[in-house]
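Note sheet for the following structure.
Excluded from the complex is one protein chain; the other protein chains are retained at their positions.
And then chain A:
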Amino acid sequence: MKRTKGCAIRAVFAVAALSALEMAAAEENDARARVNAPARVAIAPARQPPQDDAGRLVVTVTGFKPAVAGTVEGVVLIPCGTEEREIGRFGIFPQQPFAAGNNTKPQRFGFALPAGCKPSQVTVRVEPSAGDGSGAELVIGEVAIE
């Protein structure tokens, strides 16, 4: 996949702007994602080898806090070659707080892995689709290839 110049430049800016915030977030808990503070999660070793060589990445969300106003979505990225590639987006529906526990199961989302990508970690961003997303938080549990 070829990237346009515009995208490449935007990506560089994003990384530069985020690094300080990301480090702060990582110290606290690296599986919590907020706007401008993505979660980086190592991919758990496969329980059984995926059927084809691509397989599917399953992201488990164990908790969610909605934004004070507006709506957010999760964006899933993996390193592939020299770039970080978006492999999909998910919404938490209903857009209401939840925490996995006794009566509440975690929410799980599957994404096809592009052929030739063998990631060992995943980045989950919180992105506002309406409003600025402040107050929103995704808690990421296990990430595995199935």
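Rule of thumb we're sticking to: a residue touches a chain if its C-beta (ideal position, glycine included) is under 8 Å from a C-beta of that chain, and two chains touch if they have at least 3 such contacts; residues count from 1.
Everything below uses one rule, namely that contacts and distances are computed from a predicted model.
Q: Which protein name, taken from UniProt, belongs to the chain you can't see among "Tyrosinase", "ABC transporter ATP-binding protein", "Cytochrome c oxidase subunit CcoO" or "Ferredoxin"?
A: UniProt protein name of the non-displayed chain: "Tyrosinase".
Q: Specify the residue from the set A:A44, A:V68 or A:A130 that touches the hidden chain.
A: Result: among the candidates, A:A130 touches the missing chain.
Q: What residue numbers in chain A mark contact with the hidden partner chain?
A: Looking at chain A, the ones touching the missing chain are residues 56, 58, 70-71, 73, 86, 88-96, 105-112, 129-130, 146.
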